[in-house]
Structures are given as structure tokens and as C-alpha cells.
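A protein chain is absent from this complex, but the other protein chains hold their places.
In order of appearance the chains are A, B and C, and numbering begins at 1 in each one.
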């Protein structure tokens, strides 16, 4: 069974939800601790949502310096699949694994919303299973999710198909070009503001659309684990 | 620095003038302290007694009345009752749940963001101190008129504070209330509820036992937060130059609290504490005296070991400081290394500040000098008790006589139609999303129901589907008209809100928000309210597990409406069977319960005529029990598709909310009833349910068996709500009106410093 | 047009959770010599030439909006 590592930083909140989602999708969830320096042979890593270090300074700016992040950054550069959700996305941007930065919502409020999305890149290891169903409803919940980058970076992201998902039917935070998620050049590192781990069961979420992230990575890493 | 006021010095200088009055003590209270100690108190002791004997900590005006709750029949479900940090109830399968509601009204008026934020922080620590993992919060709020300048000042900050703190802790916000009434202008009510879960064997209590065990203070460092009053003592200690400035406002640090939660849970899991207590009002004074008082020995504390944020604090100030995010634990010496290691892992500051002793005294030293030597019970549990004068206000008769009978009422279908559009948009009945979308209700992944449902519902056990539901309610207008009946209506409504989700009501926590206890009229309201709650709980067979009293909510001579906020907790065997409130297409609508033309104290009278008078709706608690029985059965057997309780705004409001929730219209027939009273009256003990068309009989048979009156109201479908023979309104028009109110009031509020 | 700077800081006696979180992270980043971090807000704004007393006007603005006088202090500096 593939091992998906889920990192807990001080102030991480959705780590349990990611564990549940990985298990629901049929994988093994492995708890990784920010202060360690050991990736425990996982096949992929998720940086979960939350308020690492209380969102002090800028979201993700302090977590980026956690001991484990050195290993995560190295692994990312070698092609290890990494998914950053919300605060995890912020950490990936602060670590310069992804371009751009997530800033205060244009309306200045924290907002929770069942958000409609369109997946535009279904070739990454995290999004492959959106290929037949590129429309999804997944919760967003954040105060600082407005994606910002300069025009050249945005043009390049679009030209190279690295905008993995966009907000549709309303932009919840003023994100530039309605960007909800992006990936790196290699496609192994993905950042996403909405929370797929909260959309795995209609009993507790608006849909089961988010499950595709977790099934995608399990299929993608299945070969590796053999 | 001038000399410390030691016990020895106090014994030798009986005649020194002490600032007991400035500290809020009465002359006879001060005399009693001298009698207890057989000398004058030291300034540190005076500080402790004054804060612990305050209304807030000692419940001196309310104690005699709260006894009524203790006299209720013992419930098997109640594992821990009133008196501990929070009550604990058994919900089956070895699970227990603890929940409590508390007020943070005045701090939120002074500094809305921080006041509300620390309100959440404080109630969550109460839950942790029972050994439980906090799993959710709720926020019943009351403000002055929606368009009043003071409301615009406080509401955005209060909501942002609850959001900022609760979201950062990772606790889903699963419900609350937002009520506007001029009586709360200058006295907003910020009540906060937290709920936690634990296994029976993990229960912790606040007591210091086992001589030689260590007393550990952990969490945030101690600063001069919230010690305004005690500065009179500090100025004596500090001589002429006076004390450094002390903050009047406490600032919360949810990140530190989140670490404290995880740290405590890991400590509990390793079974490393004998007793634990959170630091709230009265800080260390309270924690040390309560732990010692509840234990079987004494306690000794070296106060200079307390980690400080501000090195200039005097010992009196350290004892009184209300710095947030702190806990106090009693730990066996053999376990202290492990305890401190877990604190270090979570980057939580911890210090051993003392130990449990053989004796029966609480002693506190400051750099080797004894500054406190008291019997802890006299500080914590044997404070003054008052039987305040009680008198039914003379104005009560006139108030009850001033009914809605004489108010003009809409006569034609066209008039009712206009009213129907206005009513859904009143600040009290409108969509609360502007507030609730600032809260995270998804975190932890166990939220089954949250706003705008009648109750919040959380899954406790993923294997079995066992869960709980909680709702808070309290209609201040009904309580003003008749506090006894109003309190019963509040219990009934919260109970019913649990029932309509399919959960089984089990226990109550209450937050009693009142004016000054020194006003005999207020004390009458208070006494009536408690009797009302106690009698209702007795008849409904639900246990009161604890609560909170907030007095002095008044501006000048004018008190707020008596406002008991009642939280009812229920259990759900399998959350997959929960009943939501949103209607679906092609369902038959049935109204259960009796509708009378009860308009006194209604939202209609208030919103349309600014009128409060007459008598509140009748209560029928046996009816409420039958409804709960019906709905438990309906959930278990899948008899209904949706259900919504009828309360503020009456049937019309419930119908509109459930139609908007499911994006579906409805056609209803209410003849032979007169439409206005039927749609807007607020009779209690009612709900509207939706059943799959064609399968009504299975439900109505059960209603008949329980003697529950019911009528077939109509059918869902289409995109208008039509009241046959009277009027119809497109659902989108209703939804637009319902949604527009709060954004138009508060999006236009210019930014405040807190938002920057 | 004069450009005016307003710096807002929590009063010294008030807990500064943000500054504290930064401070705790510093040793790990190799900045052991840095301590006592306080985080506040910095505003820059332009005042019309027609306004005769820019500093007073901005001070009033700071008191009303930019700072929360219950917990914050501020300074106003006209830079040009």
C-alpha cells in the first residue's frame, strides 16, 4: 500500500482530515512531524491546511523554516509528489517551490464557501482523476488566499498549463485570473487553496469531488510502490 | 522596592488602612476576612479574597437561586454536574461529552475583537480541563438595534474575534444566534459555548491531592493583563513612582492555545496528571485556591517561579493576572520529567511553582517571604452569600395588559404579501451568512449539521456513527413579558431544535444574562427564570450540567431584557440518519402542533410596531416531549425527509428558510385558518416536516399515536411560494430580500482598525 | 503633496502574539542575537497641499481609524 506522508506543523489543523481522506482513498497515511528530519520512506507528501505558527508575519513564512522542510524541499526537487492545501499552498510559495504568493483576501474577511472549480490541468499526479469530470465543488476557507504574481509569471503559468484549477461562478478572494491552484514545472508539486479533504463524503461535505486528489496520487504512485 | 507585605508584617500591624473598598469588598466582607485569618490580610491575601469574592467568581447573589438546579432528580447520564469546570454527560459506548456556555459580554463591549476572541479561548480551556478534546464552538450573540452606531462599532469586531480565534484553534463553529434589540445597546451579549469529547476513563478533575505532588503552571507567560482593579495595591507596593501601566484589555493568542490543547491531550493520553485546572477569571488566585480547596491537603506555591512576560509585576498582580492561555496541573514527581518533555515538544512554557502539602493551608511565598497563608476553602468555596431583595416590578402588570390585540394587522392578500417580504428581511430573521461564512465549520471533518440548521451536529465515532447535536436559544422578549414562561420557552425551543434533527435531548447548560442583582426587579426576573428552567428540565427529564451567570448588564438604571441563553445537547445513535431542514421537490408538508394566534412578543410586533407587551406563547412541555419521541422514531425509521422548527417569525419564516435551503418552492393551503395569524404567530411546540409525497401515512399514524395534532400544509415544487387564495412570491425575490439585510448593514461599515 | 508615515504598535504592556511567534522562530534561522520583536503596522499616505496642518490631520486619522487606541500607540512623521 502506498504511503502518503502528512506533515504536522505547530498550528496545523486539517492534518486529521487529510489522514482520513488518504485512508478513504485506500492509502496508508503516515504522520510526519515538522521538527524531525525523516520522510519515513513515503511515496508522496501532503502539507495540510491550518494556521501554522498562528499565521504570524505571513501565512507559511515561519513553517517554511521547519527542519522537515529542508527534506521536503530536497525531495520535491527530486520529483517527490507534494500537495500543499491552503496553508500548505502558502508554505510551498514561501519555500519558492511554487511561484507567486497568497495574500489577504480582497474583501478582508475570512470566508468559508462551497466553491465551484474547473480543473484545467489533469495531467499532474494529483489531478489525473479529474480528467473525465473537470468541474468540482470543494470548500474554501481562508483569510489569505488571493493568488498574486506578476504578469509575466501568470502568462507563463497559463502558457505552460500550470494553472491546475480556477474558481468559477465567483472568485472568493480576488485571486488574480481566478487562480485556485498551480503546479511547478515538473508537475509534481501542486498547491491548492480549496480543501479536497473536506469533500470526500456528502455526510460531512458538499460533495465527494475532493476524493479524486487522493485516488489520483494513489494510482500515480502505485507503480513506484511495487 | 519597598518592603513586601508579609504575613508576619500583617500580624504585627493590625491598624494599617487597607483599600478593601477600592477592591470592591464590603465592610463586613473585609471584617470577615480578618476574622477568618485572625489578623489583617496581607495585600496579596486581600487581592485574592477581593477577586475571589467578587460577584463574577463567587456567585454571591445567584448561589441561593442556583440551588434549584442541584435539587433536580439525579440523572444517570450526568457523570459530572454543576460545580466543576464543565458538566460531563455519558452518551454511550464509553463516550462522554462535556459542554458549557459562558459570557464575555463586558470585555467585548470594551474591545470587541479581543473580548470575543478571549471569550472563545476561555470556554475552550474549561473543556480541556475536564480531560476532553474540544470539538466545536457556538456563539450566541445579542446586539443593540442593527442600524445603531454602537452595533456597527462592535459587531464586525466581535464576529472577527470569534472567527480569528476559533478558526485558528481548528474548532468548527456549528451554530449560534444573532439577535438585535435596542435593549442590548451598550450591553452586547457575547456568549460562547464549547463542547468536547472524552472516554469515560479519561475524566479529569480540578483538585490537588497527594502531598508531595508538584504544581505546574504551563502555557503563556504571565503579564499584567486584566488587573485594573488591583493596581491600588500595586501602587502601595511600589511606593511613590506608582506601578507601570497595566493593560485593561486581554489579548488572546490562539496559536498558543492550540499548542496548549495538543500538549494537554498528549499529557492526558500518557496519564501524567492528578488534577488540572484552567486559568480564567482571577487567574492564579482562583486556580490555586480552587485546586487546594477541592483536594485533600494544602498547597504551597513559590510565586517568584511564575514565568513572567513583564518583570515589573508585583506579587499581588501576578496572583490577579488574567493572562490568557494558561493551565495549572498537579503532577506526581515521578511523572514530571515526561510531563515537561511533552511541554517542550509543543513549545509550551512550563514551570513547577509549588507542591501539594499535608496541611490544610494554602501558603504562597515571594522570594522566600510568606505573603499568603489562608484556608483555601474560605477563598474559593466559602465566600459571601446574599439573599438579595426580590420584587416583581410594578410595571409588569401594565406590560402584560398591553397586548397586540389593538395593533393594526394586514387584511388583504396584497398587504400580507408585502409584510411577508419585509419579515424575512428583518435583522432578526434575515440570513446570517455575512457572519457565519467567517467561521470554519468544516475543520475536523465531523460536522454533520451547522448553520443555518436548527442545531449543530457533530460525529463523535466514525465507526459507529454516534454523534451529538447542540442548539442554543433564548427569547429575551418572551422573558421580559414573563420570565418564568420565557425561560421555559427557551428550554423548549432549544430542546425542540435538537429533536427536529432526530437527536435525543439529554442535557442543558445555561448562560444567564441579567441586569444588576442590586435591583429587586432584576432579582425577581432572575429567580423566576431559574425556577422556569429547573421546572422545565424536571418535566423534560434533562439534566442541568452547569452554566454561567452574568449580572450588571445594564446602562444606567435600564437593564437588558432578562436573557437566559439555553444550550441543549442531544445524542444521535447514527448521524447518517440526521434530519436536515432543507426541503426537496415533490414533498408533502405537514405542520405538527397547535397554532393559535399568539402574537404578543413576536418578531412581527417588534419589527412592524416596535411593540413588546402582553403574554408570551403558552408552553406545553409534554407536547415537546412527544415531538422529540416522534422525531427520534422518524429519524430511526427514515419517515421524514426534512424538518424545521417553528419559532421566531412563525410558520412563514420556517417555510421560507427550508424552501431557500432546498432551492424549491411550495404551495400551501391554510384555510380555514386566517392567514396572517397562522403565518406569523409564534405558538410554541410546532414544527414543519417534509415527507416523500405518498408516504405521509407512516408519519401521521405516529403523530396520532402520540396525540400530536397535525395538518397537511401543502406540497413543495416550482419556484414560488404560494399561499393558496392569498398571495404568492417568487423564491428568488424572497431569497434576495432575506440575504440582502446584513451585507447592506455591515458591508458598508467602513473598515475598523481591527480589520487592518 | 506631503507624504506622511504612521507607525502603529501595540502598547508595550499588551501581549504581541505575532512578535512572539517571530521571536521564537529566530534561533532556528540563525538569528540568535535578535530579541524583543514587536510587530505593528506601517502606513504611508499623501496629504493635499491645501491642508495647512498635515500632521494634525493625519494624527486625527490615526486616532480614529488606523490605530485602535484601546491597545495601540502610534507615531506620525511627515517625510516630505
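Rule of thumb we're sticking to: a residue touches a chain if its C-beta (ideal position, glycine included) is under 8 Å from a C-beta of that chain, and two chains touch if they have at least 3 such contacts.
Just so it is clear, the model here is predicted, and its values are computed rather than measured.
Undergrad: From the list A:15, A:94 or A:178, pick the residue that touches the absent chain.
TA: A:94
Undergrad: Considering the entire assembly, which residues of chain A contact the chain that has been omitted?
TA: On the side of chain A, residues 57-58, 61-62, 65, 93-94, 100-101, 103-108, 146, 148-150, 174 touch the unshown chain.
Undergrad: Please give every residue of chain B in contact with the chain that is not shown.
TA: The list for chain B reads 750-751, 755-756.
Undergrad: If you put the missing chain back, which residues of chain C would it touch?
TA: Per the touch rule, chain C residues meeting the hidden chain are 1, 7-9, 19, 22, 25-26, 29, 31, 33-48, 50-51, 57-58, 60-61, 64-66.
Keep in mind that, in the parts below, only the chains that are shown with their structure count from here on.
Undergrad: Just curious, how far off is chain C from chain B if you go by their C-alpha centres, in Å?
TA: Chain centroid spacing, chain B to chain C, equals 36 Å.
Undergrad: Tell me, which residues of chain C touch at least two other chains?
TA: Those would be 17, 21.
Undergrad: Going through chain B residue by residue, note those that touch at least 2 other chains and give them in order.
TA: If we look for residues of chain B contacting two or more partner chains, we find 253-256, 347, 751.
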